[in-house]
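Apart from one protein chain that is not included, each protein chain of the complex appears where it belongs.
Moving on to chain A:
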Amino acid sequence: MTAIQKKSDNPIAHLTPEDIEQLGRELDAIRQDVLDSRGADDAAYIRKVIKTQRGLELGSRAVLLFSVFPPAWVLGTAGLSVSKILENMEIGHNVLHGQWDWMRDPKIHSTTWEWDFATPAAQWQHSHNQIHHTYTNVIGKDNDLGYGIMRVDEDQRWSPFHLAQPLWCFLNAVFFEYGIAAYDLDLGATIKKKKLKDPDFQRRAKEVLAKVRKQATKDYVVHPLLSLPTGSFLPTVLANFTANTVRNLWGNSVILCGHFPEGVETFEKRSIEGETRGEWYLRQMLGAANISGSKAMHIMSGNLSHQIEHHLFPDLPSNRYAEIAPKVKALFDKYELTYCARPFPQQVYSAWHKVFRLSLPNGWLATTNVKNAPQQLKLLYAMSTKGPKVRRAAQARLTQEARRKEAAKSKAAEKETVAA
């Protein structure tokens, strides 16, 4: 994709400013409907999910005390994996969004909640709630576009580092919780700016390390030691590692599906200057993608399968997204916008496809064929090893060539239709 404002077929060009404000009012009305009917049933829902998750965790950990027996290991590990996923997705993510603050229950509140994840809640809230949800998909503002380790948009400048981005993406998926912790800490940029001595950074880094240590002690020391009497120390270590990894892979996949699949739009920085509420809504509508699927899919994804609805109304209780989704979809249809929703495998494929595709410079694949492959590889090598000047020049040429090719192709297609 390319920032929406640069596209030749800008999908919002047909909307007048009045249309956009009217759209905003209609979305406000959907939000208000939920607020007006929010009540005891919703509160009962989140309490039930929390109770179920805690019960599942206790049960699974109890079974893992005997994890030297393979069936117990399988059962306990599966239970713990599901429990950790529920805790992170449907509970943690949503409580930390303030979706349940309205209950005024100090135990289920965005200001008091801490989750079973390496990154401290408060740091995640800053980078996620404040930065990502406010500046969603604005290139240069929303670091979630590739987390600083990947290029997921044509408008993000290519660098040799991106050649290996499928590997970065894979590693980030496996060690997702640590990846997010480093991301929330802004570790990459801090290293680059040589600000590791900054007292604020040091304080936050200390918080992260303390949290990581506590988390690791729980999963890899305390519970294994409790399993020691049955000789289940190592199986319990492995069970916890497996559960954490399953949760990491799942959480990462769901999150990739939210913003990276083809069809999701990005935005230029200057486009959000003086952005109205209607325009903000519109950006959220086009900046997210849904996963269509079953109720189980919705719960296990923390209702991020309704990423579009979540981005429009990040503070509405997650259990209500499914109910408003048809109304939101109807607004997409009414305003002739594309509601990006596909089943899980397709969205995951689409996101990974983009990660692979954009690991190469823009236009490189399009201009490469069997005949010129050696020259193209040489060019790529030059772009990777020589300085930014060479890279810029080569990139300009690639872009131009690709455009020419594209133009030739459409001309040929036109001729064909005329001939037909």
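Details
Convention: a contact is a pair of C-beta atoms (placed from the backbone, for glycine too) under 8 Å apart; a residue touches a chain by one contact, two chains touch by 3 or more; residues count from 1.
Quick note on the criterion: contacts and distances are computed from a predicted model.
Chosen from "ABC transporter permease subunit", "Na(+)/H(+) antiporter subunit F", "Stearoyl-CoA 9-desaturase" or "Peptide/nickel transport system ATP-binding protein", the protein name that UniProt gives for the omitted chain reads "Stearoyl-CoA 9-desaturase". In the complete complex, the residue from A:His162, A:His223 or A:His298 that touches the missing chain is A:His223.
Of the listed positions A:Leu80, A:Met103, A:Ala325 or A:Ala351, the one in contact with the omitted chain in the full complex is A:Met103.
Although one chain is not drawn, its touching partners on chain A can still be listed: residues 28, 32, 35, 38-44, 51, 54-55, 58, 97-98, 101-105, 107, 109-111, 114-116, 125-126, 129-130, 133-134, 211, 214-215, 217-218, 221-223, 226, 277, 280, 314-315.
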